[in-house]
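The complex appears here minus one protein chain, its other protein chains still in place.
In order of appearance the chains are A, B and C, and numbering begins at 1 in each one.
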Amino acid sequence: MTSQQERVGVYVCHCGSNIAGVVDVESVVKFAAEELKDRGVVLARDYTFMCSVAGQELIEQDIREQGLTRVVVAACSPHLHEKTFRGACERAGLNPYLAEMASIREHVAWVHSGHAAATAKAKSIVSGTVERVLKNEALDAIKVPIDAATLVVGGGIAGLQAALEVAEAGYEVYLIEREASLGGHMAQFDKTFPTLDCAACILTPKMASAGSHPKIHLFTWSEVEKVEGFVGNYTVSVKKKPRYIDEDVCTGCGICVEKCPVLVVDDNFEAGIGYRKAIYWPFAQAVPNLPVLDPDTCTYFIGAKTKDKGGCKACEIFCPTVPNSILFGQKEERVTLKVGNIILATGWELFNARRIPQYGYGRLANVFSNLELERMCNAAGPTGGKIVLRDGQTAPKAVGIVHCVGSRDRNYNPYCSAICCMQSLKLAHLVKERSGAEVYNFYIDIRTPGKDYDEFYQRVIDEGVHFVRGKVADVSDVPLGPGEESGKLYIQVEDTLAGLQRRIPVDMVVLASGLEPRHDSAEVGKTFGISCSTNGWFIEKHAKLDPIATMTDGVFVAGCAQGPKDIPASVAQGAAAAARVLSYIRQGELALEPVRASVVEEQCSGCRLCNGLCPYNAISFVEERRVSEINAALCQGCGTCVAACPAGAIQGSGYSNEQLFAQIEGLLREVRHETEVV
Amino acid sequence: MSAAAVSVSGPKDFLSEVMAGTPGDNRLNHCIQCGSCGGSCPSGAEMEHTPRRLFALIQAGQRETVLKSNAPWYCVSCYYCTVRCPQNIHITDVMYTLKAMAIRAGLYHDAAMPGFSETFVDYVEKYGRSFELGLATRFNLRHHPLSLAGMAPLGLGMLKRGRMDLTPHRIAGMAQLSAILDKAKALEGATP
Amino acid sequence: MKALFYPGCSMQKNARPYLDSLLAIRADIDLELQEIDDWNCCGATEYMSVHRVAAHSLIGRNLALAQQQASDSDVLTAGCSACYLNLAKTDAQMREDAHLNATVNEALAAGGLAYQPGSLKVRHLLDVVCHDIGYAAIKARVVKPLHGLKVAAYYGCQVARPDYDGRWDCHEHPTAMDQLLRALGAEPVEWSLKTQCCGGHMSVIGPEVAFGLIRRLIHGATQAGADLVATLCPMCQLNLDAYQVEMNKHFHSDYQMPVLYFTQLMGLAFGKNAGELGIGKEFVDAAPALAKIQAEAPKVAEAKRKRRPKPSDGLPPPRME
Partner (left out) sequence: MSDSFEPVIIGFTCNWCSYRAADHAGMTRTQYPPNARLIRLMCSGRLDPTFVLKALADGADGVLIAGCHPGECHYLEQNYKALRRHRLLQRTLAQFGIEPERVRLAWASAAEGVKFAAEISEMVEEVRKLGPLNWPARPRPLATVPADIPVLSEVAA
């Protein structure tokens, strides 16, 4: 048997006490050295941290000096350090694919507490891995070329940053934005915490740069419909929704918007507290500087649908361009793009506070969301920056800001939305500054872990903002006793520090609604081949060591699409994603795991069973030779055809039948022995 | 910390005891002290300790303070705290557990509260049905003799409108019910 | 439809009008009720405070009898919120907690009974009326629509909470009774206190707490412009109606807010006479409010002609969407 000629080294990691605290590492080493000796194990060692430089050098040294031909590292999950140990082997001159990891941390020490049972399981896993590695073959990584163009999805601050970084490096970027303008949520804000910079002042220059950058190709009012291919070589289909505007002709003069007689509530940019026309600017500094027509509220379109004849057409009548920029007949378009990498920065949505009926949002006139208040504070917003009640005039004398609305609550979202504490402090400051009102913050915990954040909290305290520690129970417009004034909103709360139930009368309530994943994040994830956490955020490749890449090579995440975060973190992640993409582009080609299927033609009976199984259409039938053939460039290595071939004619490199059978035998080693004894 | 503040039984024991006495996955150990229970409670203003505070005291092992508190007795079973609790703690059920524990330990501070419950239970155990007139009269005689006169118009009004019985009604299967309740109490005594 | 029926102690006497009106309308809505023979008290909120397992066993006897006597319906309905909740709670907790299930069944065995949790569907009467009979069927039976009557639908606590079986659209602002009232031709008012507490047993053991809560509800209904409050629970009715008088004394106020059962309003809309429905037994006289019922449907204020909003209108109004 080949195993007799192979020289296997087994390394068992303590991982500090992570593994050694549960698994008897010495006993595992002894098992490998003694019991697996006849299976080719020539040495077994343990070490505190195998992944450390010293640990890796240990392996390298043994390969060189002891002539190891196979390596097994029993440590953490291969998803964490497989590359590390393969690298060590390669440096010592051993083909990296002759090393395997046995996961005894995630799959043993962290999930079991009985020492004996955990140690026994660790031994089985080591035994299985040894048997498997004996059947491993030396492989070469697959090299794929990287298309230098990059797709960035989402034109908020994270996507803008990513797009600009890649474009500045000199590569083409396709920037796709679902809305009619770049900017994202940040464009809605007035000031940004903790420095109180004007959001527009720092955002709009970036929007303008992206809009005019020769390397950035802007697709606003557009959505990605389909993604095919793999890292380095993606084909993306983009749907451009009709704006009913000739983008090439329109000068952005705005006469159409001025003349449009239809005014509707703007639920989008103005968050429901302002109006827009049926043909409208997304907002004043929109990029691109083009209006968009909403066919659902436009008199012409409604007329055309219901009475077979349009009306109005004021926009077209008054449009000064030749030819006319209004195109009532504009249709959806589809564009196909070729890119090498994708950065997803699709952002977040606001928690709908109507889901918490006791807070009265949507029912009580003077209960607002934090986003509505952002618009109210904004000088370009519907109130010109004045803090007023629903009547549009009266300034509130007392304002209550309710924290954790829909966040840290198992009835809604269990996670902390991370930004609302600071946003609420900022709003408290702005309300106080603009209206002089008494401001109360109702909080469970004030979370200010960013740079200069707690300093801002101290400043707001100094400004005289009140803080009540308690999750608000309800907001009501009905006084409880004869002593309570009518016409107020009563915030009922337990002041947990005083140990009292309090009812605090205010004129306005602001709900610090949390961040939620986009409603269609699961679908979007599916389109790009990545998955969402149970809370709906895109899952990064590794929570700590790789919060930028995803499980799908060549697809990166940035900004709140990956989880709630503030502006600096979004910008940093956008830039980081760009750096990762640039590194791929500069490499020119990428080494992929050599896990691929291939047909052994002599064994192929030409039954074609495999042909229809491949999701990538990598298998075709060669008529002349009456055999099936696999295109290695298209194959992604799932192995379905390998499993399906009735003649066993398809080989799966890295996951061959021989490897897997051997692993099964190894895992069941002690059971087999027991039954033999019986 | 003074010696008196340290619980004899150890904090965890009391928490486990309360949790074990409350059915299902009651999650009492997950309290984050947010106060949405105390804020939501219709009688929270009258409680010596809000539910939130009680839960902290339970975690701190303050058995006597907790079982002496009037708070569980002021619970009106409106379940606001339960449905609003961000940690899904079965707060109302915990209040029932505390009341039963307080009676068993003889630690309730104002006999009126458990007195009402116990009077009610007496009637149910004797007749299988509740009996409002008897309940109100006996309860008030025992605990609020002075207010009896004040409530008389209401009682008279009820009688006049045919909304109150003068005599209690007894169910037919009283023996069966007694057997069930006796067995249940024996089993309840056997398990914590 | 057919359902097993648990009347509960209150319906026998203090809430007799509730039972009378239910019996008066059941044929109209094609609801066949089979009373559980020899049922016992559910223990209200009191028994559970003293002996938990015995309380579940007390309730368990009712469930066991119902299961035994059930012929062609597995729906068990109760009109009293506390009775409904107790039956639902024992069923739910026996389902969730295997130990409790075993203990209660051991106790029941001492009386020769057994209950299989989950074998009955415990439902409040309003749930059966709104969701099984349905608004359309009810509307079809209306002969004297309650036009012009403004009603505050009051659900109290224990129907919509904790809602073990997910029967209600919302724990805080359910809408079933509002829709029912609309089907009867009445106008449900929008108010914040639909499921706030009526005071429960605090009216007996701590009246001052109860008076505050009762006042808030009565004030809230008055502020919302209601002519009367519709309720679905004997305890709520007792506290809001009988104790309203005491509350007025306590606060030196003069609220006059009648409180009727939803079944009584259904009966009126179905053309029954007031006496048959037990109307007149309430402490706060409902007659002046009921006199507002008009023969004709009030003209719905003509939908305001769409006009362009102006800045003077203020911000766009809040919406529930």
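Here are a few things to note about the model shown:
As a convention for this text, a residue touches a chain if its C-beta (ideal position, glycine included) is under 8 Å from a C-beta of that chain, and two chains touch if they have at least 3 such contacts.
Bear in mind the structure is a predicted one, so any value in this text is a computation, not a measurement.
Although one chain is omitted from the display, it touches the following shown chains in the full assembly: A. Of the candidate positions A:Gly9, A:Gly55, A:Pro78 or A:Gly154, contact with the unshown chain belongs to A:Pro78.
The missing chain, though absent from the display, is touched by one residue of A:Tyr11, A:Phe85 or A:Trp110; that residue is A:Trp110.
Residue A:Gly639 is the one among A:Gly9, A:Gly406 or A:Gly639 that touches the chain not shown.
From the options A:Cys51, A:Ala92, A:Ile125 or A:Ala148, the residue with contact to the chain not on display is A:Ile125.
Where chain A meets the missing chain, the touching residues are 1, 3, 77-79, 103, 105-114, 117-118, 120-121, 124-125, 128, 526, 529, 531-534, 539, 543, 551-552, 595, 609, 612-613, 615-616, 636-640, 642-646, 648, 652, 654-655, 657, 660-665, 667-669, 671-672, 674-676.
Note that in this section only the chains that are shown with their structure count from here on.
The chain with its CA mean position farthest from that of chain C is A. For the pair chain A and chain B, the distance between C-alpha centroids works out to 49 Å. One inter-chain figure worth recording: chain B and chain C are separated by 24 Å, centre to centre, where each centre is the mean of the chain's CA atoms. Counting partner chains per residue, chain B shows two or more touched chains at residues 45, 80, 83.
With touch defined as above, residues shared between interfaces to two or more other chains in chain C number as follows: 171-172.
Against chain C, the residues of chain B that register as touching in their complex are 21, 23-25, 42-43, 45-46, 72-74, 76-80, 82-83, 92, 96-97, 99-100, 103, 112-114, 116-118, 120-121, 123-124, 128-132, 136, 139, 147, 151, 153-154, 157-158, 161-165, 169, 171-173, 176-177, 179-185, 187-188, 191. Residue ranges on chain A touching chain C, taken from their complex, read 261, 263, 265, 272-275, 354, 357-358, 360-365, 367, 382-383, 388-393, 476-482, 486.
Within the complex, the chain C residues that touch chain B are 9, 12-17, 38-41, 43-54, 56-58, 60-61, 82, 85, 93, 96-97, 99-100, 103-104, 106-113, 157-158, 161-163, 171-172, 196-197, 199-202, 204-207, 209, 213, 242-243, 245-246, 281-283.
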